[in-house]
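As you look at this complex, bear in mind that one protein chain is not there, while each of the others sits in place.
Entry: chain A
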Amino acid sequence: MIEFFEKYFPNVIYQGWTGDGGWLPAIGETIYMTFWSALFGGILGLIFGIGLVLTDSNGILRNKTAFNFFDKIVSFFRAIPFIILLAFIAPVTQKIVGTQIGTTAALVPLSLGVFPFYARQVQVALESVDNGIVEAAQSLGATYTDIVFDVYLKEARSELVRVTTVTLISLIGLTAMAGAIGAGGLGNMAIAYGYNRFANDTTTVATLLVLIFVLVVQVTGDFLAHVLNHKKK
């Protein structure tokens, strides 16, 4: 077994489990970046997505100015290619985390890169809630908070899980790019230690690990979306 790996994956073994350039830190960094930027970007995206739906012309808080505010910000950040965003907001990153490079520094562009994408997805998910249900809730004297939490978020929860899955997967893709600012992770492993050193076996294993990540997210997401859906049974 070990001989087999030594023969076909010499570079993979050379990287080692721990230490600089090791597999475990790379895996850890990818998880770290995905988790925290999903959290920050997710909260921001959720707020903007809800804001878009509520202030829309059919929304319960229709407000053209507020809608335009949400809409323009989302469109703006959505329009910037991520690799450029990394560089573009470097000064902001410096202000927030005190450095422009490294895994933690990558969280700022990752969060900002993923939130507009998520906001649009959330917007679509929430718009799938029948206006009639919102109206019925209003007729029952529901407050705005009731309508956001009990109607929009709860009714669309299965859709939300679905779009969260899609967003997480594209976020894993973005973390790979974050390697460009020295953020490490599996993407960095595949490019810096694999591709740049002509170590194809390293690239292959890094890719496989990313695929496993994606698969786990996808399967979990599909399962949750199914369990949480009571619309058609």
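Observations on the structure shown:
Convention: a residue touches a chain if its C-beta (ideal position, glycine included) is under 8 Å from a C-beta of that chain, and two chains touch if they have at least 3 such contacts; residues count from 1.
Rule of thumb we're sticking to: contacts and distances are computed from a predicted model.
Chain not shown in the complex: UniProt lists it as "ABC transporter ATP-binding component", one of "ABC transporter ATP-binding component", "ATP synthase gamma chain", "SufE family protein" or "C-type cytochrome biogenesis protein CcsB". Looking at A:24, A:92 or A:133, the residue that reaches the missing chain in the full complex is A:133. For chain A, the residues in touch with the chain missing from this view are 130, 132-133, 135-143, 146, 150-151, 154-155, 157-158, 228-233.
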